[in-house]
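Worksheet: one structure, shown below.
In this view, the complex is presented without one of its protein chains, the others remaining in place.
For reference, chains read A and B in written order, and residue numbers begin at 1 within each chain.
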Amino acid sequence: MSIIVDPVQESSFEKPDRSQLWYRRLLANQQFLLLLVTIAIFVFFAFNRHVFASAGEFGNNVTNFCTLVLLGVGETYVIATGGIDLSVGSTVSLSGVVGAIAMEHLAMHSELLVLSVGTVVCIGIGILVGVVNSALIHYARLVPFVATLVTWGAGAGMCLVLTGGAPIGQNSGAIALTVPKIWIFSYPALIIIAITFVAGLFLHLSRFGRFTFAVGSNAFAARAVGINVKRQVTSVYVLSGALAGITGMFVYMRLGSGAPTAGTGQELIAIAAVVIGGARLTGGSARLSGTVIAAWMITIVSSGLIFMNVSPNYNQVAVALLIATAATAQALRKSARQSS
Amino acid sequence: MTSNSTPLYEVRSVSKNYGNVVALRNVSMSVGAGEIVGLVGDNGAGKSTLVKILSGVYSPDSGELLVEGVPHVWKSPHEAMAAGVETLYQDSGLALDLTIGANVFLGREKVKKGFLGKLGFLDQKAMDQEAADDLERTGIAVHASKRTVGQLSGGQRQAVAIGRAVAWAQKVIILDEPTNHLGARQAGEVLSVMKAAKARGLGVIFISHTLPHVLEVTDRIIVLRLGSVVRNAPTSEFTAESLLGTITGLHVGTE
Partner (left out) sequence: MNKESLTSGAPTRTRWTGAKAVVAASLAVSSIALVGLGSASVAGASSSKKITIAFVVGAEADPFFISMNAGAQAEATKLHVDLIWQGNPSQYSPSTQIPVVQQVTTQLASAKPSALVLGPTDPKALEPYVKVAVKKHIPVFNVDSQDASLKNITGFVTGNNAQGGQAAADALAGAMGYTAGKTYNVVVGMTSPTATTNVLRYDGFKAEIAKKYPGIKILAEAYSQSSPTTANTNIQNWLTEYSQSSKTPLNGIFAIDGTNAEGAASALQAGGLACSKTVCGSGHVALVGYDAYSSNVSLLSSGVFAALIAQDPYQEGIDSVFNAYTYLKTGKLPKGVSKTTTLPNVTLLPTSNSTFLAKYTYATA
């Protein structure tokens, strides 16, 4: 039996891939480019302010990175399915607030017990938000943007109702835990980095990740081969919520209290990290390594701008510029590929 | 309707409405083992709707589905696939962002051995290898490499979709306009693939608007018009002209 695909056409397809020099392949890789840019930014800030290259400042940046990266991880999964999760910022606040209330009630007990219960409560709240999000998507038939906008607003409102606007609790022991203990890493930071790593393995190497991308790439095709699309979508929103809950606990520990505005605006930064990391907002394509590098980049840009005494408004402009650059790079590479 | 034996896959009096649109009205048809059945009809006649009922994407409003004489109700396309019915959808069943190997194994992934497998970690190497073998066996040489299906030409994509359907089919293979996007030579290859499937004893349902193809490869032709079967007869009873006439309804005296 002969061959359907024209062998000439086939080899012309293979050729550029094989003969391409290694550095050209690397340069075509958005994550690698991102890494180069991040290093360049770091060098720039370090030259301006030497403290930027100190272990102390690395420690600060790791802490800040850890308040962002898990939101980016969850958002990467969600965006890979073609959805979006706007609720994560309020979920950080809400889980921190509810966790703080729970921990206040346990104040008599041992620190370990209190913090464990707090963590469980925070993750529980996150999962709850994820379940509500997917219920709104599947049963109320809202598109993800609207569904998570609803929980975003509801979460922020609940925070104010529960706290009356003021932070809850005052836990110095929790604050102490966020201090770097192993070189530039605190214990919670190590846990968060480990979760990020495992989440990356699952996204790119497991069946769960494969289904996630399949749903975002072509939901009809996924359904046709027997993938339970609803269950997959539910899982990623629950995952995103749970990761926001863990972040909520981490922020609680940083502040030593549950603040109603602790996570305000974080959802947009997380989405920015995913987009800068090279994911496609319409779903089907994302790299967790990209999100992680982008989260680190956003973290050091924010710190660097503080050191340079720049108004926070420019911080937002900087992030916007990074997004625009990343999106343009993506579009350019795509059109280059299509015309070759 | 094929010889005397029980047909491999049969539908009886199936109807389907989309709101006010009657897509299928009391349709009965069947395919036997080692038989190629052509399903033809004008645009909007209801062919793809029938395909989606056969493949379990939709459930019929009324009527029955029987595999080897046993009634089945598909709750999902997966159940039809498990029963040996593979489908190539007209409107792409491929995930363009996934690699060729990932698409061939979509929904049926191989996992690693041991603990990692329990966690759902994939044995990508084995899948890529097997996918390449499967595609080659059906006469399709697309390396199941790291390339995504979205990077393939329209014809190559179609080849992957056909290859996947043929590779997994155990009883019946349904091809909804498989020669779309294909050049004349490649379309000819698809016809050979169908003949090979028939030789393997599969039942093949072939939907196409290219009537010479239908006349060349099928054993029997079913003509749908406005959701109803207007003719179901051996291919030998049709000429190119009479077939066209039956489809459009302008041919007198065939019903």
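Definition applied: contacts are C-beta pairs under 8 Å (C-beta built on N, C-alpha and C of every residue); 3 or more make two chains touch, one makes a residue touch a chain.
Just so we're clear, the structure is a prediction, and the values are computed from it rather than from any experiment.
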Omitted-chain contact residue, chosen from A:G169, A:G200 or A:G277: A:G169
Hidden partner chain, touching residue among A:L255, A:V274 or A:I323: A:L255
Hidden partner chain, residues of chain A it touches: 49, 51, 54, 56-57, 60, 63-64, 67, 82, 143-146, 149, 153, 156-157, 160-161, 163-170, 172, 175-176, 178-179, 218-221, 251, 254-257, 259, 261-266, 281-282, 302-303, 306-307, 309, 311-312
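The rule is simple: only the chains that are shown with their structure count from here on.
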Separation of mean Cα positions, chain B and chain A [Å, integer]: 41
Touching residues (chain side chain A, partner chain B) in the complex: 1-7, 9-10, 13-14, 201-202, 205-208, 210, 213-214, 216-218, 220-227, 280, 284-285, 337
Partner chain A, residues of chain B touching it in the complex: 55, 57, 76-79, 81-82, 87, 89, 91-98, 102, 106-109, 111, 119-122, 124, 138-143, 147, 151, 153, 155-156, 159, 162, 186, 189-190, 192-193, 196
